[in-house]
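Only one protein chain is missing from this complex, and each of the others stays in its spot.
In order of appearance the chains are A, B and C, and numbering begins at 1 in each one.
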Amino acid sequence: MKRRTFLIFSAASAAGALVDVTHKKGLPGKEMIRFIPETKLVPGVAVHRPGICTQCPAGCGLDVRVMEGHAEVVRNGQAGLLRMGLAKKLEGNPEHPVNLGKLCARGQAGLQVTYNPDRIGHPLKRVGPRGSGEYIEISWEAAIGELTDRLRPLASQVDSSGLVFLTQPLRGQRQVLIERFLSVFAGSAHVPFEFFDDAVLREANGLSFGHYQLPTYDLANSRYVVSLGADFLGTWNSPVAQSLAYGTMRQGRSGVRGRFVQVETRMTQTGANADEWLSANPGSEGNLALGLAHVLINEHLRSAESAASAGDLIEGWKDGLPQYSSEAVAWKTGVPPATIRRLARDLSAHQPAVVIVGGSPLAQTNGLFTALAVNALNALLGSANQPGGLQFSPYAAGFAAPAEPRKGVLSPNELAQQILTGRPSPVQALLVYGANPAFATPPGWQVKESLEKVPFIASFSNFVDETTEMADLLLPDHSYLESWLDHVPESGTNEVVIGVAPPAMEPLHNTRATPDVLIETAHRLGGRAAQALPWKNYEEMLRSTVLPLRHFPGSVAAGSDDDFWKKVQQQGGWWGTTTGQTSKSASRPASFSPVKEQQPEFDGSAKDFPFHFLPFASQQFYDGRNANLPWLQEMPDVLTTAMWGSWVEINLQTAQELQIEQGDLVEVASAHGVLQAPAVPSPGIAPDVIAMPVGQGHAQYGRYATGRGANPISILGPQRETNTGALAWASTRVRIRRVGKNGELCLFSTGPITWGEKQLKR
Amino acid sequence: MNAIYGLFTDAGAARRALHELRGASARMRIGDDQILVMSSEPPEDLGLDLPHQRTRMPWLAALGGILGGTAGYSLVSFTQRTYPLPTGNMPIVALWPTGVVTYEFTMLGAILTTALTFFLTTRLPRSRRRFYDPEVSDGKILIGVADSDSNFWRDLERTLYEQGAEQVKQYSHA
Amino acid sequence: MAHRWGMVIDLDRCTGCEACVVACHAENNIATVGEKQAAMGRAIHWIRVERHWEGEFPNVRVRFQPIPCQQCDDAPCEPVCPTYASYQNAQGLNAQIYNRCIGTRYCANACPYTGRYFNWFNPSWDKPLQLQLNPDVSIRESGVMEKCTFCFQRILAAEANAQAEKRQLRDGEFSPACVQSCPSEAMVFGDLDDPQSEVSRLSRSDRGVKLLGEVGTFPKVTYLTRES
Partner (left out) sequence: MAQHVITPTSARPFDRDTINQDLLQPVLHTSRRFYGLTSILAAFVLAGLAAFLFQAYAGLGVSGLRRPVFWGFYITNFVFWIGISHAGTLISAILRLVNARWRRPVTRCAEAITVFALLIGASFPVIHLGRPWLFFWLIPYPSERGIWPNFRSPLLWDFCAILTYITGSLIFLLLPMIPDLATVRDRTAGWRKRVYGAVALGWRGTPREWHRLEMAMRIMAVVIIPVAVSVHTIVSWDFAMAPVPMWHSTVFGPYFVAGAIFSGIAALIIAMAFLRKFLHLEQYLKPIHFDNLGKLLLVMSLLWIYFIVAERLTVWYGNSTPEMAVLLATERGKFLPLFWAMVCCNFLIPFPILAIKRFRTVTGTVIASTTVVIGMWLERFLIVVPSLEFKYLPFDWGHYRPSWVEITITLATFAAMPLLYLLFVKFVPIISMWELKGGEPVAAPRVEAASSWTQSRVPTEEPLPGSVD
């Protein structure tokens, strides 16, 4: 045994040696200075620190495994070697109510955000023309000075400052901070943007249930789940929380196994798990929901009244939805009437049951109608706010959360129009934080063109992406493992959750946390600005907001404020059943009249463009923000096993008719653009649908993403959901043709798509 | 040593000469081990009547095989027991694989013993110069007598010529 | 005290999210080979999620199956190795000793699950990505075979911990990275020799099957079949 122990040790030391040998180039030279370590870490012993995942809006809690290591860092403009704690692995925080110690693939790959070789390491000032990538390195002193100088004249404007803050949707004190920062600038606008926005569902939930937020599905207690297009196990809403609940639904209860039916036009990772997979015509999902409701009401399985106010929003609800007979719905949806009736009866018989809607059905021009129809169906089933149904996570007051539809929020489209036309007022300065509309908006929105017209753009991004490329001043943020974090999950839990985490490690580069930069800028601007952001730094701001929670029953019990603050940091946040004041129900506007049946409208004629085009959230890159992480580039898409590129999914039979084979280069054209990518014929997609993952096709996003694959957003039409104005990203029509043989498809599985009896003919 | 020998082209002549020498061995006091025969092909092929050769080579080869096999088995069982790492849930010293290796070592033992026996019994390789005539390589058959009594040299020479020797040579070396 | 580590993967819970795949990469310093090599079939995924299509549109179904090394009791990969680089360690794992490996790749051929991966080149990480490397796990040089270890470094750490605290290892005290991350809790890890452990209990389930059981490898990974 001794010998074996010795071997283990020698293997371990050999490992260290190997790392050194292999990274000769990566090793700092001897001439480098060594900084005095600020932390005390025992080599080889892991420390676990809490964190919050920012890879998607779900807000899972992290458990960051930190170990001692030597890194090249920059301190006060001086590069040197520092022995410091380095994040080595991201795990789920076992205490966190949303993810309970679990973490998805994108979350785990977040480590490579921090260690990404393409991170912006220090403030930059543009010297060449926009988009040329010519910058000079400047000090933070100079950078913040430049920002302050640019903003000072705007702060003094009386009616319209022309300042716009473009961010990804924020759920925490960063939202509060930015709002307070902007409050100093008259007529300024905050434009939160992400491609897979769920504004339509929030709006519908506000109307149907009085909660302007995404629902939490209590799948763990469901016995029957019907999902209309929602990739809830992969990319939609709170995937980790939903996966956990799904596991319980399937095998976590003795003697009960929940049944799951998925309706969609292209099989998602979620749909692949369904017991029954159905394909409905794009945009017809609302009809299907009401068809189910029709059966429930007319077969007297449920009374129309039980849907309460949610039902009232649908025209004809009280009359038993006469226009939604199974046959009529079958004709519109393509789902056989018998199946509709069976589904309805099953839903009724297996209680609790829930119907989920999300993703592409709501990204049609009739998205709101669809969402309201599904909400009414859920209400009819008695699933709203019930165990096994859908619920709404409580919010803590004082923590910014999208519990209310915020008025005056612009979409990038409107912003672009404002920039281009100068109406209602010219945009003088644009601050960009975490959003990349130049990549993720359809060409018809003219975002890219409009950015060129803005006199001053500053970006807080970690990476040079398509939007940041246009910036005049780059003020790189810390990575999220290096920052103070806070996050209020919108869904995925029944508790009030306020995630708070200190930095898990010291910064690697000469970057600065954006909240701190804003606070300092405000201080430099002085006056009202300094008053609006009175804190020394973001840590202090967080502390002051979190401390009042001490008096509510929750996960942290502490005798003093300091103790409480310490324990909150250790735990990665605070969660409890109530904070006394939870979010108020948004009252439905009185003016809203019941919705009529609404047919989807598509961009492009069916004659010229015979296929529906479905961009979908990529399992690896979500909306493209993760395309610069090599782990995710090399993670095979679970259905196609594609890596390192994008692909065009097409029905197997359709492909045969068009003589398109796997790996062929095909051209997909809409009325707005053309792209080329390799084809992947698949059995799990409707014959009239062409699908493509979103996320690749970056023109500028570091070495791993730039110039790789094609961006389906670049050929989308500018159509919007009629009621909410959200981008109807699934409403474009396209045509396809084979271009050539070698599309350079990179698949992990080179085996046949199907293999069995048919191929084994003797 | 010294030698007197004839070179024969014709195998029949050589055979007769050999016969003659053996017949005269008592008279000329020539021992069996004094008769010299050299040829560029096996003497049996030439039909030369030579005393029956005996060798234990096959038995030695068999013995070598046994030794080799034992060595092979010992090597396998020793090494596997010295570093007993289980693989594939097989016994540490497994019958079949050990058998295969033992077999190969048995054969190797037999081969090496055979080669060794050959070299030992033929006393090859030799670097020291010994009695030889390169004309043997040209196909001549050498028949002669080594270290014979000098009184009989003439006699021998005549006998060899009589039997058809193309050439009779004398060789002496200190 | 000997253990026999095993795993149960519930295919009814598995959603094909591939959290396990990235978790494994992060934990075990698995090299990213890049597009060109990946396209050649040289990507390394110690655990992979296999996808099987069934039927034709619209009556189409998919089954996912995560496949790590099956840690066979009668592993075909082990005896074929001439240098003992692959052998069964005391805890029943099909260990791969990188230092002993000379790269015959025989083990990879013998493995019916294609669960072994080869380092065709030396791995490299663009600076500063090398900082992500787990110091508990050696990196593998060119010409060496590698495979799933059930996160042996975690087993060692947990054992050392338990020893320091003078106690036995507890069931579920630790798990490999893939099991730990699995969002739908489809994977369970533990000691098969402990009849009380969760993994023992589940592996006796009547839904339990072994992958390619007919090959006679006696895997220590049990799959619980999907119920639909």
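Here is the rule we use: a residue touches a chain if its C-beta (ideal position, glycine included) is under 8 Å from a C-beta of that chain, and two chains touch if they have at least 3 such contacts.
Since the model is a prediction, treat every value here as computed from it, not as a measurement.
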Chains in view touching the one left out: A, B, C
Sole residue of B:Thr117, B:Ser148 or B:Gln163 that reaches the chain not shown, by the stated touch rule: B:Thr117
Absent-chain interface as seen on chain B, which is shown: 9-12, 15, 36-48, 50, 53, 55, 57-58, 61, 65, 72, 75-76, 79-80, 82-83, 85, 87-88, 90, 94, 97-98, 100-101, 103-105, 107-108, 110-112, 114-115, 117-118, 121-122, 124-139, 142, 157, 161, 166-173
For chain C, the residues touching the chain missing from this view: 37, 40-42, 50-52, 67, 76, 79-84, 87, 100-106, 108-110, 112-114, 117-122, 141-145, 212, 215-217
Residues of chain A in contact with the chain not shown: 749-752, 755, 759-760, 762
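Everything that follows uses one rule, which is that only the chains that are shown with their structure count from here on.
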Mean-CA-position distance for chain C and chain A (Å): 30
Junction residues of chain C - those touching two or more other chains: none
Where chain B touches two or more other chains at once, by residue number: none
Residues of chain C defined as touching chain B within the complex: 73-79, 81, 84, 86-88, 218
Residues of chain C defined as touching chain A within the complex: 10, 12-19, 21-23, 25-27, 32-35, 38-39, 41, 43, 45, 48-51, 53-58, 60-62, 64, 97-99, 122-141, 156, 177, 180-186, 224, 227-228
Complex contact set, residues of chain A against chain C: 7-8, 11-12, 14-16, 18-19, 22-23, 25-26, 44, 67, 69, 71-72, 86-92, 99, 101-109, 111-112, 115-117, 233-234, 239-240, 243-244, 246-248, 250-252, 257, 259, 267, 269-270, 272-273, 275, 277-279, 508, 619, 630-636, 638-639, 641, 643-645, 651-653, 682-687, 703, 708, 744-750, 753-754
